[in-house]
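Note that this complex is displayed minus one protein chain, with the remaining chains in position.
Labels run A, B and C following the written order; every chain starts at residue 1.
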Amino acid sequence: MARILRLREAVEELVRDGDTVALEGFTHLIPVAAGHEIIRQRRRDLTLVRMTPDIIYDQMIGAGCARKLVFSWGGNPGVGSLHRFRDAIQHSWPVPLEIEEHSHAGMANRYVAGASGLPFAVLRGYKGTDLPAQTSTIKMIECPFTGEELAAVPAVNPDVGIIHAQQADRQGNVQMWGITGVQKETVLASSRSLVTVEEVVDELTPRPGAVVLPKWAVSAVAEVPGGSHPSYAQGYYDRDNAYYQQWDPIGRDRETFEEWLQTEVYGAERSA
Amino acid sequence: MARILRLREAVEELVRDGDTVALEGFTHLIPVAAGHEIIRQRRRDLTLVRMTPDIIYDQMIGAGCARKLVFSWGGNPGVGSLHRFRDAIQHSWPVPLEIEEHSHAGMANRYVAGASGLPFAVLRGYKGTDLPAQTSTIKMIECPFTGEELAAVPAVNPDVGIIHAQQADRQGNVQMWGITGVQKETVLASSRSLVTVEEVVDELTPRPGAVVLPKWAVSAVAEVPGGSHPSYAQGYYDRDNAYYQQWDPIGRDRETFEEWLQTEVYGAERSA
Amino acid sequence: MTASESTASEFTADEMMTVAAARSLQDGGSCFVGIGLPSTAANLARRTHAPELVLVYESGTLGAKPDRLPLSIGDGVLADTADSVVSSAEIFNYWLQPGRIDVGFLGGAQVDRFGNINTTVIGGDYRNPKVRLPGAGGAPEIAASCKEVLIVMRASPRNFVEQLDFVTSVGYGSGKGDREKLGLPGGGPMKIITDLGILEPDPDTSELTLTTLSPGSTADQAREAIGWPLQVVDAPGVQQAPTEQELRVLRELKATVAEAD
Partner (left out) sequence: MTASESTASEFTADEMMTVAAARSLQDGGSCFVGIGLPSTAANLARRTHAPELVLVYESGTLGAKPDRLPLSIGDGVLADTADSVVSSAEIFNYWLQPGRIDVGFLGGAQVDRFGNINTTVIGGDYRNPKVRLPGAGGAPEIAASCKEVLIVMRASPRNFVEQLDFVTSVGYGSGKGDREKLGLPGGGPMKIITDLGILEPDPDTSELTLTTLSPGSTADQAREAIGWPLQVVDAPGVQQAPTEQELRVLRELKATVAEAD
């Protein structure tokens, strides 16, 4: 049953060193504030899972939170490369980063299997590519009816799943709308879950296209207005496109990055 | 790309003798008028697929349209047995009825596999039951990662999928809301599809909980107000509970049933 | 004891069963509900001791809060009042299969001493049965996956049988340890609620054993009504009769169905 906590309390309680943690959000509703709180609490040895690791994972990797990244596309969307991610892979800075690499379809299906309580999922994917040779979590499986060979991927079941949503009510029922990616699956696949929200409201008004997560499927809710900046929260604020562009020179240089980290994360505890 | 046709034209064009046909709807939005039109056009040797065959399948079976039924629960919901279904199975009247029997979870996953272009689906199901011994479309499969044994079921890909929805626009985009069961999967799994709707409107207004099928995923739309009576169409009319109860004595007796068929189906061509 | 807690003196065996089933549901828990007595019991519980009970119907409604008894598991009132309405595939795959639901309610045509259930065929063989029943529906996976299962059936030798004609849903299989061997994630049937009393699995053998009698019923009546040699615990308890409040709320609920007809 969801409890409404402050962000700091929620991360203290739910995220532990060595955990497998998924912060999900497909371009929209990215739980950036929760990622910063994890950096601030200096969590280490995390296995970070995400289809589209972008700036927030670049920051967490650069800050030394991660020992492994499970992903399908790592970039600064619309801008270019993630330099902290590249530096970790190419030069083990600040710590070595192991990777487990999939396609989007594979990752989405891994979350589906995780949410479904199944050990694996089946898809038409990966055939003919070099991915199966590098990724031990891709195997082939034969259809027991047709004999056709398909790809199988294991479920992903994070210790903690973290997402951002527009609203929760005071009981902890969560509502999000717009592009909702794999957020429902992330919460359902995870042992513990945290949903940061733009606002806690008295009552959720049903909306077209909304995904509702009932309170009994969520561990904790934290009210964090602006919690997905610089990504956007449909109905609340737009994408801060300049931030994505400004990230490129900051992330490119280790020293500039470390200064940014001191000023913008360690020295900037949120009141939420 | 969806064409807007009259119900009679649509069934004439889309449904052929010997086809595998799914008329879906979980208690809500059952495409009853389309089923009556299939009876009226005296289609034969159909393989009828449906999770919850109820009155309309009882009528189609009694009228001799079906040679096989693929299903997971066959009854008159809230009332009792389907007597035409029982008569066909127990006494081959009016023709023998082969059955292929699953659980709801198995059937839902068969539609999902069908909609996904996969030959099979995996679920935790059937273990320890007598169903796998009677149903050749249930097999066991081993997880390539954990070695665990799970159930596999083949995709269902009907020749024709038929559903009822509340609305379509003039381009053939379809919107339904309330309980929507496996209707989306039925349309996507089928080679051809027919959606009967309560009304064709100028523009679809987005609604909470609505499922939208874009026109390019649908073969034909037919406007049939009241097309799911005696089931209900949320926002249009309620379930005719008395009809379900009155069906019991009609379905129970072959002669009464045949009189009903003459009067209510063959003698009652719809204008739609 | 207040007036609403005082027990009623006149009630039917069905009312006692429904009240007993309702009492088995804990506040704040979730319950996978079928139509008929399970739905009545779950809605009674929500109106009495368990206002936070989460009702999940296999039509895809999560957290339905109907203001009357639904006429079917897909009644519009369920969708209108639910926290969320999801597809058939989602309700089974995301919500039932991973073992998220606390209690599953099942009935059936036949049950055996290990709580296995038949809702498929009676007599003859499968391809040529004496009586064809509706079939499995959601039951096999409810029986497999819910944290616990409640079975509600009227006691009679026709229903409580030595040997099922068909195993549609698994209870404890052929005895203790079988669920684990089959890899069934849920805990299995914790209670069979009958008009004569309540059967619970023996801790050592998982055989369903009479533990509690309905008011006015005897162990001998139960032995006669059960088609296998019924085990009875020493000094079975007696169920508390429905309270006035339980009975009033139950009858009000039942009246909502009559009105809707």
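Here is the rule we go by: a contact is a pair of C-beta atoms (placed from the backbone, for glycine too) under 8 Å apart; a residue touches a chain by one contact, two chains touch by 3 or more.
These numbers were taken from a predicted model, which means no experiment stands behind them.
For the chain that does not appear, the touching partners among the shown chains are A, B. Check B:V32, B:A88, B:A115 or B:A152 against the missing chain and you find that the one touching it is B:A115. In the complete complex, the residue from A:G35, A:G64, A:G117 or A:G181 that touches the missing chain is A:G181. Residue in contact with the omitted chain (choice from A:G74, A:P154, A:G172 or A:G251): A:G74. Contacts to the hidden chain, counted on chain B, fall at residues 1, 112, 115-118, 173, 184-185, 188, 211-214, 216-217. In the full complex, chain A contacts the hidden chain through residues 26-28, 51-52, 71-75, 77-78, 81, 85-86, 89-90, 101-105, 108-109, 111-112, 123-131, 134, 148-149, 178-182, 184-185, 209, 232, 234, 238-239, 241-242.
Note that only the chains that are shown with their structure count from here on.
Note on connectivity: the fewest steps through touching chains from chain B to chain C is 1. Computed centre separation for the pair chain B/chain C is 28 angstrom, with centres defined by C-alpha atoms. Computed centre separation for the pair chain A/chain B is 39 angstrom, with centres defined by C-alpha atoms. Shared interface positions of chain A, i.e. residues touching 2 or more other chains, are given as 117-118. Residues of chain C found to touch two or more other chains are 93, 97, 145, 185.
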